[in-house]
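Every protein chain of the complex appears in place save one, which is left out.
The chains carry the letters A, B and C, assigned in the order they are written, with residues numbered from 1 in each.
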Amino acid sequence: MTARRIHIATAGSKRLAFTFDGQPLQGVAGDTIASALLGVGVRIVGRSFKYHRPRGVWGGWTDDPNAIFDVSLAGVTKPNVQGTATLLEDGMIVRSVNSWPTARFDVKAGLDLLSPFLPAGFYYKMFKWPDWHLFEPAIRKMAGLGRVGPDVADGPDGLQIHDQCDVLVVGGGPAGLSAARAAAHAGQDVVLVDDHPDVGGSLRDNPCQIDGTAPAVWITPQTDAIKAAGGRIMARTTAFGIYDHSLISLHQTAPFATHPKLIRMRAGRVILATGAIDRPVVFGNNDLPGVMSLRGAAAYLHRHDVLTGTDITLLASAQDVAHFGPMFERAGAQVRVLPLETEGLRAVGRGKVRALSYGTNRHHADAVLCSAGLSPLVHLWCHAGGQLEWDAGRGAFLPGAGPDHLSIVGGARGANDLDQSIDDGHKAATGQTPAPLPSIAPLPTTPKPSRARQWIDLQNDVTTKDVALAAQENFASVEHLKRYTTLGMATDQGKTSNVNGLTALAVQLGKPIADVGTTRFRPPYVPVPLQLYRGARSSTQIAPLQRSVLEPQIRALGGAMAEYGGWLRPAWYGDDMTTAIAQECAQARNDVAMLDASSLGKIEVMGPDAAGFLNFVYYNSIANLPAGKIRYGFMLTERGIIYDDGVMARLDENHFVVSCSSSHVSGVTALLEAWRQDGHDPDRVFVHNVTQAWATVTVTGPKARDVVAALDLGIDLQAEAFAHMSLRLGTYDGMPVRVCRVSFTGELSFEISIARDSAPNLWDHVHQLGATPIGMEATSILRAEKGYIIIGKDTDGETMPQDLGLIGPRDRKTQPYVGNRGLQTPVAKATGRQQLVGLAVPEGATQLPTGAHLTAAGKSIGYVTSSYLSPTLGHPIALGLVQDGLSRLNADLTVYHLGENRSARIVPACWYDPKGDRLNA
Amino acid sequence: MKYSAFSILREGLRGHRGWAKAWHNPTPKDTYDVVIIGGGGHGLATAYYLAKNHGVSRVAVIEKGWLGGGNTGRNTTAIRSNYFYPQSTALYDLSVRLYEDLSRELNYNVMFSQRGIMTLAHSEPDMEMAARQVNAMQLGGVDAELLNRDQVRKYAPLLNFRDDARFPIHGATWQGRAGTGRHDAVAWGYARAADSLGVDIIQNCAVTGVLIEGGVCKGVETSQGLIRAGKVGAAVAGHSTNLADMAGYSLPIHSYALQAFVSEPVKPVMNTVALSPALGVYFSQSDKGGIVVGGGLDRVPSYGQRGNTPMHDVVLGGLVEMAPILAKVKLLRHWGGIVDVTPDSSPIIGPSPVPGLYLNCGWGTGGFKAIPAGGYLFAHLLARDSHHEISRPFDLDRFQTGHLIDESAASGIAH
Amino acid sequence: MQRFPCPFCGLRDEREFSYVGDFGKVRPDTKARVSDAEWAAYLYDQKNPKGQSTEIWVHLPCQEYFKMTRDTVSMDVIDAAPLRKPAQ
């Protein structure tokens, strides 16, 4: 007989069916996976990481390092589920990790025999010769705990929500309840969180009388009072991290197969009432299943009616023995007691503890319930920057100095007395100083030498010998110890192993523990699912694309949509990409085409200083631009690098519209704002980004004028009246329009901008007048035929204006402008700069791959930035950046691409209508 | 004492009583030929190469905490040389080549695992940029391949190949020689080897001042007293400007927190390293089974060795988009290191404005992979007072000439 | 998640802010001679103090550029002030 369910009370409870390693079992409502397993007598719940030693349940909640499972339910599989803190649900399929075929009969159990040859640091000393790669695959296969399930989560993955309160109380035990009640009573907006399904904490784990009443009777009035005062109580909610500016991350769990919730709580004050856990006793074979946390066993008894053994030995302080012993006796167990200082103690058994042996003595035991003292849960305290101080009497790190907005009360600060915990909570909530802790005499908990292995980290298989070896090899800093032995790096993050590891190290070094120090606790306090962090941001909600008001029209015409510069735009129209693109190019060159240019930036710059301001921000001179005219220009960085190109149109003396590339609208707007507020008078120049208020329909092609004329905009469209690079205002159907004669295709073009909601009518009208829609791919080819660049594609992060042959402003503009000094640095004047050129292939050759490199003597001297088969010209064209390219005209160069060489000739970067007759038409 | 299978066997049979200290705890001497400030990977490697390659053995490494406790022990352990500019390729590939033999050279298994790194291309323009990158590397003599979608799937089937993936996978650049290493082992291996060559490694010793006489750096004041030195080398990632303040010069460096994340161990699901520039995430799986995840810098300049939550959503949320089957794997731990960030995200190796004081800093997010090269080149500079040709372009003077080495086009994550 | 006080909008979380640069840097007058060293110092050098730091930040939604003093270790915000005269 080992563990079993006792009380009759559970007889009426709802039964929950589940399987463990394939075996059908039953639990009752309210069970955790671990309590259900213990309730039916399962001892071995898993295998340890390194040696595949059998592992049983150690703790009653999140301090357990052993009961880790892969769990499936309703099509959802989760790896590494902590069985001691996960509620059992009907139908769960529970599988032990790191074992095969089952936890009980694990084929790799024999690994333990090799343990003398697998010391700490084993891998650093081995497998260097001939090569780590020969050994690593086999080692990787052995590692890992659970298996990632096959199911793919469909986003969104769960709720992320912000919240705030005056006082956040973490932990619903006596101290936390007391604090929350007092704070709520004082009129504070209080939130109390507890990771259990109900509040009460240690009162439910190990009940004792409060104010002469049973704990359950005491708890309800507290929660009632908290709620009545407007406080909120959140169960199944774990505070797992405290971050800067008092932000506390809360993980709220829900039924297994549903999405979890991440609450980011901004708290004015935080009261930590996180309690304390048992510190294991280090003795020989103390990793055998059946060796358990004393308070864990008490929790199983009182929360789940599970008695963890019938022949129990208590290994704990006299105070604990007096408190807990009778509880287990009343439940029907035989209870024996061994003092903590028992020499030569070791557990005996295979797969589970059967007896304890010490000296010449030996007695039977099916459960050994241990507590070498209490370890306060100070993790959150440390996240927030709180300091720790070693308390030799309690054998624990207690909170020292900490941030003002944080208090720590009850067991979490070392107060293990119920009255003091309640008093602590009240005082913290009402701004009083807590009563000092009584000093206590140390317990004799230093591990005694033993021939049997004494385990410190149960999941990662770290023993006292490993610690000794690390110290012997001078891994004497606690961080070195942790990293060298993996002590405390398991999924429980050292909750049970930390202090025992430090104690063992201190013994080896002959130093007090206070001088050895401790490692930092880092969030999360308990592991949290990655899906918490995705929230609703899956698929199209990551970097969502901007959408044109004309998209329905474009889709109706067969537009194939794709992403261009942060917008969803038509790549081409129709089913067959290649033919479509060629036809669209021909349409623009020979007839009339239309395209949606709504995404181009429209940034209004207004005010008496607008002209001078733009003159400073842009490379090109803007101050002398006449009203009604448009100028092309570059925006440079202060290094002199081209950031964006665009056109500036001057509407009147004090009003400009800057049109930048689609992908740079917010960037250009931000830069304009930055300079406006730095070195300019922000009351005399204003920047309005109105890109989304206007939509733009571009009509382009030799017959564009006929189409635009038929729109009856009230504008004289003749070339003499409305020249290339100018702007006119008109109306369409009563709505104001701005018409720009600029051209990205090289053909006669009119860009007609109109209020967004009027654009669909305009678009339909232009289409009815015979213009054919063209997509971005054709547009891209048309511009390349003209040698027009796309910033960021045909330029890179080193390109300056002179590399494109545009040296006028650099040499002549006298007023300062952004980038002017950068254009005078040694790198700007150096030879060997990469310059933009055209690239031609030999007659009959195929097009160059974009991304191919131009080489000289086997070294790269540049690369192909754009390359197309020109439908207009019937042969390939390409643009590239080449070192000193502008002085290498007509040179033949080798082109390298993925191991193959071919040849190309440097030519001027314009193939079509170099004089510009067509766009000026 | 040599580490080998034989020594393991022997010690296993006699209870491991024979293992010697990996390094000693010397008290500082009054004077050294070279004092290295910073007992991280770069500092320890510099000391090792000074002693081994240049015969300079009166060397001290001064560490304010425990050796390897800075960014060396806080990173995501990626090692690669998939860079675009030839200057970068030369630097980082020197490092990869040194790593390839490091375990045997140091007699310490640093577990350099050449499992390959892929940088995903999420669109046709990305593929063109990937080709530009691969060609640059191939021409620079570094291994690189351009993978198509199916090849990526073969290497990493857990990636998001769904139709609704925000950033579909078109292909990737691939460097097969790249991979991961065991970060602590690199520090420990160099420390043990340097110690055995007579280098003094002085832990728990903080530099409190720089001794400058006649405008020349002559040593350092420390919490363990004044230590004179023929030359002083600073390898204090994250705190380079604090040292500059002590010595009276300025640096183009800003300190940021860089976070890293590891999940609970799971059975192998990912055998390579994958980076998505669009999502700003990369990850691999450690030999122990943890999913190791990294991303970009925090938004707020910081010396706090901890991270902020907005980057958690970006990086971990991005990871779930990148590899949706990891949604239910749990985050075990996250932490932050303080990194030196330069304007071009390339390191600074060279003399400081104060004669006698030399700089190895500015590695940004990429310091771990460069440890062997950083140490090798810094040792050369300190021993000979002149640059190795590979480190010359990384001199501080590049910010005046404008010859920046900005790789932002080569890798999607600012590094 | 930190919170910063925009002098106009008030407290908002850090996602709404961007670091701009050290407070007190003035663009050299490029009409006069500016040496490469001076220019590089203006563009690139950083105070980067460990502890109290006075910086320029921008609140992205309202595009307010402002001066903020904060502690780069504790992350405490010490002061925030507008660079502009108050609204009329």
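Simple rule for what comes next: a contact is a pair of C-beta atoms (placed from the backbone, for glycine too) under 8 Å apart; a residue touches a chain by one contact, two chains touch by 3 or more.
Just so it is clear, contacts and distances are computed from a predicted model.
Asks: Please identify the absent chain by the protein name in its UniProt record; candidates are "Urea ABC transporter permease subunit UrtB", "Sarcosine oxidase gamma subunit", "NADH-quinone oxidoreductase subunit N" or "Monovalent cation/H+ antiporter subunit D family protein".
Replies: Spelling it out: the chain absent from the display is recorded in UniProt as "Sarcosine oxidase gamma subunit".
Asks: What are the shown chains in contact with the chain that isn't displayed?
Replies: So, taking every chain into account, the missing one touches A, B, C.
Asks: Of A:Q23, A:Q209, A:T258 or A:Q718, which residue touches the hidden chain?
Replies: From the options A:Q23, A:Q209, A:T258 or A:Q718, the contact with the absent chain belongs to A:T258.
Asks: Given that one chain is not shown, which residue among A:D70, A:D205, A:D424 or A:E551 touches it?
Replies: Checking each option in A:D70, A:D205, A:D424 or A:E551, the one touching the absent chain turns out to be A:E551.
Asks: Could you tell which one of A:D131, A:D151 or A:E604 touches the chain left off the display?
Replies: Of the listed residues, the one touching the omitted chain is A:E604.
Asks: Per the definition of touch given earlier, which of A:A29, A:A318 or A:A693 contacts the omitted chain?
Replies: From the options A:A29, A:A318 or A:A693, the contact with the absent chain belongs to A:A693.
Asks: List the chain A residues touching the unshown chain?
Replies: Touching the missing chain: residues 156, 158-164, 258-259, 264, 266, 535-537, 539-541, 544-549, 551-552, 555, 559-563, 567-568, 571, 577, 599, 604, 606-608, 610, 651-652, 654-655, 682-683, 686, 688, 690-694, 755-757, 777.
Asks: Which chain B residues touch the hidden chain?
Replies: Missing-chain contacts on chain B: residues 123-124, 163-164, 168, 170.
Asks: In the complete complex, which positions of chain C touch the hidden chain?
Replies: Residues touching the hidden chain, for chain C, are 1, 3, 6, 8-13, 15-16, 60-64, 82, 84, 87-88.
In this section, only the chains that are shown with their structure count from here on.
Asks: Any idea how many Å lie between the Cα centroids of chain A and chain C?
Replies: Measuring from centre to centre gives 27 Å for this pair.
Asks: Can you list the chain A residues in contact with two or more other chains?
Replies: As it turns out, chain A has residues touching two or more other chains at 243-244, 247, 264, 639, 822, 825-826.
Asks: Any chance you could list the residues of chain B touching two or more other chains?
Replies: In chain B, 304, 308-309, 400-401 touch at least two other chains.
Asks: In the complex formed with chain B, which residues of chain C make contact?
Replies: The contact residues of chain C facing chain B are 1-2, 13-15, 17-19, 36-37, 39-41, 43-50, 53, 55, 72-75.
Asks: What does chain A use to touch chain B in their complex?
Replies: 49, 76-80, 116-117, 119, 122-129, 132-133, 136, 139-141, 143-153, 155, 157, 160, 243-244, 247, 249, 264, 383, 465, 469, 472-475, 477, 479-480, 483-484, 486, 491, 493, 522-524, 527-535, 537-543, 563, 639, 793, 796-798, 822, 825-828, 830, 849-853, 855, 858-860, 863, 896-899
Asks: Which residues, counting only chain B, touch chain A once they are in their complex?
Replies: Those residues of chain B that touch chain A are 3-5, 7-9, 11-13, 15-17, 19-25, 65-66, 69, 73, 86, 103-104, 107-109, 111-114, 123, 125, 127-136, 138-140, 146, 158, 162, 164-167, 182, 184-185, 188-189, 203, 263-269, 278-279, 287-289, 304, 306, 308-309, 312-313, 315-321, 324-335, 400-404, 406, 408-409.
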